[in-house]
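Below you will find the structure I want to go over with you.
For this view, one protein chain was removed and the others were kept in their places.
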Amino acid sequence: MEEMLTAVVSLAAIGSGLGLVLGVAARRFAVEGDSRVEEVIAMLPAANCGQCGFPGCAGAAEAIVAGDASPACCPPGGKVVALAIAEHLGIALGDDMDDVLPTIAVIEDALCIGCTKCYRLCPSDAIIGATRQLHGVFADACTGCNQCAEKCPTGAITMQALPTTPGTWVMPKPALVS
Amino acid sequence: MAHIVIPPIRRLLARWGVHPDARKYPAAGLASLDAGLPPQLVVSLSQQAGAPARPVVRVGDHVLRGALLAEASGAVSAPLHAPTSGTVIAIGDAPMAHPSGLPGAAITLRPDGLDQWGERIGHPYPITLSPEEIAGRVSAAGIVGMGGAAFPSALKLSLGKRSNIDTVILNGSECEPYLSCDDRLMQECAADIIEGARLILRATGATRLLVGIEDNKPEAINAMKIAAHPYPEVSVIRMPSRYPMGSERQLIHTLTGIEPPAGGRSADVGVVAHNVGTALAVYRALRHGEPLTERLVTVAGGAVTSPRNLRVRIGTPLSWLFAQCGGLRSVPARLVVGGPMMGVGVSDVDIPVGKGTSGVLALTPAEVGEREPAACIRCGSCVTACPVGLMPLEMAARINANELGKAEDIGLGDCLTCGACGFVCPSRIPLVQYFAHARGELRARDRDRQRLERVRQLTEARAERIERAAREKAEMHARRKAERAAAAEAQARAKEKAETEENPA
Amino acid sequence: MQEAILAVISIVLVNNVVLVRFLGLCPFMGVSRKIDSALGMGLATTFVMTLSSMASWLLEYGLLRPFGLGYLRILACIVVIAAVVQFVEMVIRKTTPDLHRVLGIYLPLITTNCAVLGIPLLNAQSGLGVGMSVLTGFSSGVGFTLVMILFAGLRERLELVRVPATFSGAPIAYITASLLALAFMGFAGLVPAGGH
Partner (left out) sequence: MNDVVHASPHALARRTSSQIMGLVMLALLPATLAGFWHFGWPAFCLWLVCIVACVLCEAICLQWSGRRVLPVLSDGSAALTGWLLALSLPPWAPWWLAVLGSAFAIVLAKQVFGGLGCNVFNPAMVGRTILLVSFPVQMTQWVSPLLLSQGTDLAQAISIGLSGAVPDAYTSASLLGHVKTELGRGIGLADAMQGVLPAGAWLGGRAGSLGETSSLLILLGGGFLVLKRVIGLRIPLGFMAGLCLPAAIAHALAPDAFLPPLAHLLSGGAMLGAFFIATDYVTSPSAPFGQWIFAVGAGLLTWLIRTWGGYPEGVGFAVLLMNAATPLLDMWARPRIFGRSLGGKALPARRARESVR
């Protein structure tokens, strides 16, 4: 009986003593909550184009942090953003990277009626033009979000891959040794 | 009197680099010939480092030799001049020497056969010109580095004021196998080269000129020594033959003992290096007023019937050069523009010669040594060969595993892409291709990043604009409402007042 | 002094905690993909092992032996070590969040890491003094760290080569670990039996 009491008392003493120390430490070394969603939002292009299937860039960031979406889900961001997010969150990227090819909107002159619908819609101001005048696309600013193509009444806008020039050409990786 | 300097033995015994078979003969032993005028000349707009030149002629224009075809655009660029007299027949995409095989913008000229010079304004004693004047004329003559990099030379000349250059190096090492155009130039025009180099010396304000020549070119060393004899500031230095001795940084280290800091320019240590061909072009531009319209090109390789050095107009297609050398005697395994170590492998014989083209090679399968790549056995040959002290096998393994960032961490950015590692690799692993791929990919990512940043700014600006418009609208709405309310109240009050006035107590 | 040196050699090399005693295999396999995290894990474990050796010696001679509570040894050790680990985790999380992110779930796992529990228990069994206890704990940690970074280096190399699909991942890691253990067998007998 006495032995049992000693055992219980001593273990209780150890436990409560250590608990006290840990309790103090928990206050002393407290850490704030998860800031990763904000960090991921800052990395995304902020175009809120919706190509990822989430409500805007903030929604995509939440999904990526929660693990519901791949960092490669952002077509305008492409490889750069995917790699940056993956590295930041410590996620391994699959081989699906090469499928994410950047595209831009191309307006076919013959079909454009200058209705300015696309011009008003473009989230990144990449379409230049005025009422009843031929519209043009500022390729450097186009995210390829496809919103203009959906709204174009004459179907003059198509999404096309960026053409390769000697300046943008990348030497292919050598084939694997068999 | 020029003195002869021998670099310290420690530097000569350094273990970097490789010793490929020189294969410079028979071309190196034969006097250079004029290649004549081909039926068409294609002057590529982006044959110099930096921005492409901007055309100033139109299709149909008739031009004389030396006339301006395109002007420099931007800080790093160079103008282009008509290589002969003739008619501009096209401005647009044409084949060019690029590993991708993609075409680039060019001006196509049909020679009229008269080869008539336009106005040439030379100077009888160019050495009396001011440094600024020299740099200006070199810039106007469209002179670029003729060793292969094609960097606009005038930019290097005007560095002197800012960087306090004290040494000019004349690069006569010509360490690439097969190539002998610099060798021939030094043998045939040594005096003019030295004059040109002295003009460079004057333009940069430097006080000594070191001419570095590899010891496998004894005739060139002799010729240059004789030409340099009257000038005490010129030293001709015999260097060991080793690839890549002609790389600017390795050359500076061998000749001066200074190790230029990584990431910086050679001017930071007070040195600039110019190719011997550049010096000759500088002399011709200043003495005779001739812009850069021709250069010496080595045409060689096992598939060429009679290899030779040819004086070639800029824009001459490769097929014309081969024809001048007796044609091809077998189907080449590879056509190379430049040297075999760093040149561009091409497949089109219509590709034109540019200002930086030092050689045109048609190589047989045996010379190329084409074998299927095998597994890396980690022999370390590439580590020993690397002139920069990198571990190519480790870099390639990381790039192969798509870990480009890690490859960068261990020195991808310091790689010269000189090809020494790929040359010695017993497993024939295309190391340089790995590095070129990784660099291209990293550059592409950089571009994408910048583009995204721009898009982000535009998007934010738009969002802000819309928000501001909405706010202004709301404010205006509120103001109107307030005004209306105020007006109504005033009216009501007036009415009330009127009523009170009407019914005074 | 000589005894201490021999003990360190014995614990680090001859009776290596991972490769010879087969303790702490969970982090050995789990956190050895990258050298940085292996090093972090090794250092954290060394720290915890040293502290817990000290704590359990105090426990052993301050409480368990005087009161004849030897039968509570395992229970009490677990409580003490768990508390030490919790403490270390909080400190790391606050001071070096990156290391915390890398160590991930493995840091709490140190709590139930058999090496961390095993070494103090072995110390208690062999009746070592406080100095030797702490030294044993520390050198066990050093041995653990050494093997961790060697193994992590090997695994990083293996990431870069084309291991057949059948063997890539865990299988090749186990094979590598076995060959590493084979190499460590060379140390057998290096310290005369009874040294430790």
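Side notes on the structure shown:
Read from first to last, the chains carry the letters A, B and C; within each, the first residue is number 1.
Basically, a contact is a pair of C-beta atoms (placed from the backbone, for glycine too) under 8 Å apart; a residue touches a chain by one contact, two chains touch by 3 or more.
Treat the numbers as computed from the prediction; the structure is a model and nothing was measured.
For the chain that does not appear, the touching partners among the shown chains are A, B, C. Note that of C:Leu23, C:Leu135 or C:Leu150, the residue touching the chain absent from this view is C:Leu150. Touch with the chain omitted from the figure is made, among B:Gly145, B:Pro260 or B:Gly354, by B:Pro260.
Within the entire complex, the positions of chain C that touch the omitted partner chain are 35, 149-151, 153-154, 156-158, 161-164, 166-167, 171-172, 175-176, 179-180, 182-191. Residues of chain B that touch the chain left out of the display are 18, 20-21, 99-102, 166-167, 177, 249-250, 253, 256-264, 268-271, 334, 336, 340-347, 361, 363, 367-369, 371, 374-380, 383, 386-391, 393-394, 410-411, 414, 417, 419, 422-428, 430, 432-433, 436.
Of the residues in chain A, those that touch the hidden partner chain are 164, 171-172, 174, 178.
Note that only the chains that are shown with their structure count from here on.
With centres defined as mean CA coordinates, chain C is found 57 Å away from chain B.
For the pair chain A and chain C, the distance between C-alpha centroids works out to 40 Å. Each of residues 400 in chain B touches at least two other chains.
The touching residues of chain A, when paired with chain C in their complex, are 3, 6-7, 10-11, 14-15, 18-19, 21-22, 25-26, 29-31, 90, 176-177.
Those residues of chain A that touch chain B in the complex are listed here as 45-48, 76-81, 83, 87, 102, 123-126, 140-143, 164-166, 168-174, 176-178.
On the chain B side of its complex with chain C, the touching residues are 397-398, 400-401.
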